[in-house]
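The structure's right below; bear with me while I get my questions together.
Excluded from the complex is one protein chain; the other protein chains are retained at their positions.
As written, the chains take the letters A, B, C and D, and residue 1 is the first residue of each chain.
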Amino acid sequence: MIRGKVTGRVWSTKRIDTLPNGALLEVKVGTSTLVAFDPLGCAEGEEVLITQGSVAAAYFTNIKAPVDALIVGSVDAS
Amino acid sequence: MIRGKVTGRVWSTKRIDTLPNGALLEVKVGTSTLVAFDPLGCAEGEEVLITQGSVAAAYFTNIKAPVDALIVGSVDAS
Amino acid sequence: MIRGKVTGRVWSTKRIDTLPNGALLEVKVGTSTLVAFDPLGCAEGEEVLITQGSVAAAYFTNIKAPVDALIVGSVDAS
Amino acid sequence: MIRGKVTGRVWSTKRIDTLPNGALLEVKVGTSTLVAFDPLGCAEGEEVLITQGSVAAAYFTNIKAPVDALIVGSVDAS
Partner (left out) sequence: MIRGKVTGRVWSTKRIDTLPNGALLEVKVGTSTLVAFDPLGCAEGEEVLITQGSVAAAYFTNIKAPVDALIVGSVDAS
């Protein structure tokens, strides 16, 4: 997994039908930015763990969900 | 997913048979460029979300489609 | 696989249900950092080998485990 | 997919049995170089599109073909 910080949210009205409804969050990881599906209701500034690739898509019962980045956890504040 | 901006289109006449017909768009992501299959009819300059890897290929009912980058949505203008 | 050094541990209480219980270790690989599932009980400072992607998830009998980085071995001190 | 330019060919006599016979081309993509399987008979200097990962391997009827980079098309000269 990779660790990053939520920096915003992306809305997409024009989308393919199989993209699941739910929050798509921008997450800064090092110097780059990913857009990840968020099933946990994370907020801006939150530190999260992201899983990528086909492993992320397997989360959805709809096996065709075209999601390759999934927030799997929020990092506990230390 | 990653977010990028459509910068052009690529045509390929000499291609393998299983590459689906449809638009192949050049998308600038940070400092690099990808070529993604576009099922949404996106235009140059449009901001899009791209899914990569086997998750992208699963979009096609032909399970052999050799496509590893798919435009899954257009980012709403804010 | 890639080789890295364990630099810490991450705790995540707010997480998706299918994320397996067990240690999530921060591992420094070159100039970047991954978070990998550790089935071996590795300690901070230990040199480890990490497998990534769907191959990592296949380790879990629960085929839905959203884990894309797995510590598969500890490098013998030379 | 990614776009690159063919810069040469690689020969490998000592190889695993399941590596398919056929051309293995060196393709320059940005500042790095990949070696891709070429089913199209591309020439040095040709601009090509490459698909990577398990999607590339699925091209082969032998499901065990250890090929993770496949030339899927040649870019039309504009």
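We adopt the following convention: contacts are C-beta pairs under 8 Å (C-beta built on N, C-alpha and C of every residue); 3 or more make two chains touch, one makes a residue touch a chain.
All of these numbers come straight from a predicted model, not from anything done at the bench.
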| query | Relative to the complete complex, which of the depicted chains are touched by the chain excluded from display? | reply | C, D
| said: In the whole complex, not just what's shown, which of D:Met1, D:Cys42 or D:Val67 touches the removed chain? | reply: D:Val67
| Where the complex has a chain not shown, which of C:Thr18, C:Thr33 or C:Ser54 is the residue touching it? | C:Ser54
| query | Going by the touch rule given at the top, which residues of subunit C touch the chain that is not shown? | reply | 1-3, 30, 39-40, 49, 51-56, 58-59, 70, 72-76, 78
| note | Hidden partner sits against subunit D at residues 10-16, 18-19, 24, 26, 32-36, 53-54, 56-57, 63-69
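In this text, only the chains that are shown with their structure count from here on.
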| Per the centroid of Cα atoms for each chain, what is the distance between subunit A and subunit C, given in Å? | 19
| task | With chain centres taken as the means of their Cα atoms, state the distance from subunit B to subunit C in Å. | result | 31
| said: Two-or-more-chain contact residues of subunit D, please, as numbers and ranges. | reply: 54
